[in-house]
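Have a look at this one.
Left out: one protein chain. Kept in place: all the others.
Chain nomenclature is as follows: A and B, assigned in order of appearance, with residue numbering initiated at 1 for each chain independently.
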Amino acid sequence: MKHEWPLWEVFIRGQHGLNHRHVGSLHAPDAEMALKIARDVYTRRNEGVSIWVVEAAHITASSPSGKGPLYEPSESKVYRHPTFFDIPDEAGHM
Amino acid sequence: MYAQMVTSEATQDDPEKLAVFQARIDAGEKVEPKEWMPEGYRKTLIRQIGQHAHSEIVGQLPEGNWITRAPTLERKTILLAKVQDEAGHGLYLYCAAETLGVSRDELTEMLLDGRMKYSSIFNYPTLTWADMGAVGWLVDGAAIMNQVPLQRTSYGPYSRAMIRICKEESFHQRQGYHIMMKMAQGTPAQKKMAQDALNRFWYPSLMMFGPSDKDSVHSAQSMKWKIKMNTNDELRQKFVDQTVPQAEFLGLTVPDETLHWNDEKGGYDFAEPDWSEFFDVIKGNGPCNTERLAARNKAWDDGAWVREGLMAHAEKKRTAKLAAE
Partner (left out) sequence: MTDQTALFEYLLRLGDNTLVLGHRVSEWCGHAPVLEEDIALANTALDLIGQTQMWLGLAGEVEGAGRSADDLAMLRDVWDFRNLLLVEQPNGDFGQTLMRQCLFDVFHVELLTELTRASDGNIAAIAAKALKEVTYHLDRSSETVIGLGDGTEESHRRMQAALDLLWPYVGEMFTPDAVDDAMHAARIAPDLTALRSRFDIRINDILTEATLTKPDSNFAQSGGKTGFRHTEHLGHMLTQMQWLQRAYPGATW
């Protein structure tokens, strides 16, 4: 029988309350095992307090060729960034 | 290095696409898994990352050889944690290679039947406890030389794996040097052991960087693609320059009578390793090639029923869950 354990993507939230972040992948027979393995492989140095695992096959990714239409339009929306607005120092911290 | 003598694959792609691709790399952009890439880039990377991963896995064995004989409980935990890290590094790298369209099982089978290589260094035996020091200090030291620049490599998943690996690896070399310090300052027998380990591991460590690649077309292509960041000679020189003072600090003698400081180039002149030995090891005639591959094959064969058993159970659970819904 040839049957490789499926691939899982691992996301970990660290101690400081930031979002779960993709840290890597692993192979596991099912979600429960994937969680345990993620704990063993990716939190050996106290890296996290919460783990998500998702079977890689279930991730829908944006297409790299669609990069232009997807992301470039936001490049011109400079007014979304605070540095766009010139505020005199005298107005104080803002 | 861990990926020695990886020849880059010829590429026969649309020149226009190639030019755009090269421009992206030159601009420092990362290439990501599903993006277009030259076939040669993809194949070279699979071979290089795969070989790197195999080296981590086979690299568990020479040090694993001493886990059950570590002299103190603390040394045992440190060594075990280090060898465990190597398994982790192999895992990260296999995952990076998988993003290029090859499975870990395929890569593993290519290692096991000899189609893919691993670093020559792991075909040398570890004979005394001082070898745990020498391996950490010299072998990990040499590996780090290569891996630090690879954090900037052009392929995103490879680069990210290297960043994680470098972060974890920072303690490996230090623990090795720490062992050497204890031995060099220890009893006469310990000091002798330390010198003996240096004698045996010095030239094999220099070989890790691979033969001179000044004139290699393959290296030039890989460097252009930023999957190889420095020439073998640059890295070897850097390694010698860093390591010689460390040996002096230990009061140990580098086994090279020609070794001397060259003011003009601002580095040491040193003797080349015996490259015929290197090619023998690469061809499978190193002192431990047979044992190393046999150990990996045994682990793989003996483990088949476990991998299959756990998978079968997971499938049963899935089916039962579906039926219940």
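Quick note on the criterion: contacts are C-beta pairs under 8 Å (C-beta built on N, C-alpha and C of every residue); 3 or more make two chains touch, one makes a residue touch a chain.
Keep in mind it's a predicted model, so treat the numbers as computed, not measured.
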Task: Partner chains on view for the chain not depicted - done: A, B
TODO: Pick out which of B:A27, B:L73 or B:L322 touches the chain that's been left out of the picture.
DONE: B:L73
- [ ] From the listed residues B:G50, B:G90 or B:P273, report the one that touches the chain absent from this view.
- [x] B:G90
TODO: Provide the residue numbers of chain A that touch the chain removed from this figure.
DONE: 5, 26-29, 32-33, 36-37, 39-41, 44
Task: Absent-chain interface as seen on chain B, which is shown - done: 57, 60-61, 64, 67-77, 80-81, 83-84, 87-88, 90-91, 94, 129, 179, 182-183, 186-187, 189-190, 295, 298-300, 302-314, 316
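The definition used in the following text is that only the chains that are shown with their structure count from here on.
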Task: chain A-chain B separation of Cα centroids, rounded to whole Å - done: 28
Task: In the complex with chain A, residue positions of chain B that touch it - done: 32, 34-36, 81, 84-85, 88, 91-92, 95, 98, 103-105, 160-161, 164, 168, 307-308, 310-311, 313-314, 317-318
Open item on the list: If we count contacts the way the header does, which residues on chain A are in touch with chain B in the complex?
Closed with: 1-5, 7, 23-27, 29-30, 33, 41, 44-45, 61, 63-65
